[in-house]
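All protein chains but one are shown at their positions in the complex.
Let's turn to chain A:
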């Protein structure tokens, strides 16, 4: 089988590339640290300056791990949504979870002026925003799960998510209209996404959530494959459709919800990476797509993070702008190239 051989090569390259990217990612930042020193700190031996070691262990490594978790989680949930809704434009945000998170964060930041001072100080701390975001996405999650139990039509869930997004966006616009410049800036910063600033405790929580989501997705691979033939064929193959739809929706919600809570609404990764995986591996088989999406998601996010740090410069760009800036041209380029190959 030529395909299998090609896949093995691709996977090996991806794996090696990922390790290289991780090292590159950690080596770059606003403080220049020699590569040998980075390697030394990571392997546990002493770096020649203790500040370097501190930066790497407490700042760069957590950020790289967050990038990997975010990339993997969002990409896999994008894959799940695209197959479940049979819609190539679906991504993790279609269920309206990130909108839910945005709305409740907007409420906290922009509505802080209307709250008693002690409450707003608690809520405006970084944990307060995480909690608000978790709350927002869980409310939407519950709504989605409840509605999905009552609806027979899967497309209706998709439309519901989209409606919810525009509803929350409208609400956020109203809130921004009435807020001060300072509040607006804070909300904008949150909505641009941030991979840094996560404590090791937060990373552990995020890792657990992402692992739960990824494990559930792993157990859905067979049903996702059956769903490629459409719901009716999938049922005739013995698939308990309602149960798996629930599992898939739940997995996506846990992934998107937790990631949005800790890193903000990261755009585009969930939509683009599954397409890159599909075009690269030329398959619809989810056991291949699952692992390739995982690796590609992590790699893409690491690249985006490196770019956002603007190696050699003082400033750091917002991650959310970079994901779209890099992602969109890559997908367009792949699609055009594929068209050539077919002709």
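Convention: a contact is a pair of C-beta atoms (placed from the backbone, for glycine too) under 8 Å apart; a residue touches a chain by one contact, two chains touch by 3 or more; residues count from 1.
Here is the rule we use: contacts and distances are computed from a predicted model.
Student: Report the protein name recorded by UniProt for the chain absent from the figure; options are "Aldehyde dehydrogenase", "Cellulase (Glycosyl hydrolase family 5)", "ABC transporter-like protein" or "Cytochrome c550".
Tutor: Result for the unshown chain: "ABC transporter-like protein".
Student: Out of A:35, A:127, A:219 or A:333, which is the one that touches the chain we can't see?
Tutor: The one listed residue touching the chain not shown is A:219.
Student: Which is it among A:149, A:166 or A:236 that touches the chain not included here?
Tutor: A:236
Student: Touching residues of chain A against the unshown chain: what are they?
Tutor: For chain A, the residues touching the absent chain are 86, 218-219, 221-222, 225-226, 228-230, 232-233, 235-240, 278, 282-285, 287.
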